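One protein chain omitted, others in place.
Right after this comes chain A.
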Amino acid sequence: MFYIYCPYCGEHREEEEFHPKGQAHIERPKNPEECSDEEWGDYLFFRDNPRGVHHEMWVHAVGCRKFFNITRHTVSYEILETYKMGEQPSITAANQTQSREAAAVSHQEGVRA
């Protein structure tokens, strides 16, 4: 069970109030007509699926009903930060090696990296 901080409500709430909505920061191509089949297919179907730090969009479905972003580790499931739409993450895969807590969790649960 996640305990998620909604950046709009300014409070931690339980996971059941939220829905995950997939990868964050995806932009629709400005001129779809000018896209090649590859570019359009990439936009529609191809998502980052990292084993590690991931930026994803969530909606506070039974709270303020606003969309926001979460940076989360996909092995330890640790939530590293939440931030509003339009903002950029301060924690990324590039500046974050697997945190010590994350390593401890995956070790503890016998999860192989």
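Side notes on the structure shown:
Rule of thumb we're sticking to: a residue touches a chain if its C-beta (ideal position, glycine included) is under 8 Å from a C-beta of that chain, and two chains touch if they have at least 3 such contacts; residues count from 1.
Everything below uses one rule, namely that contacts and distances are computed from a predicted model.
Think of the chain that is not pictured: of "Protein-glutamine gamma-glutamyltransferase", "tryptophan synthase", "Holliday junction ATP-dependent DNA helicase RuvB" or "Sarcosine oxidase subunit beta", UniProt labels it "Sarcosine oxidase subunit beta". One chain is missing from the display, and on chain A it is touched by residues 1-2, 15-16, 19-20, 22, 37-38, 41-42, 44-47, 49-51, 54, 56, 72, 74-77, 105-106, 109, 111-112.
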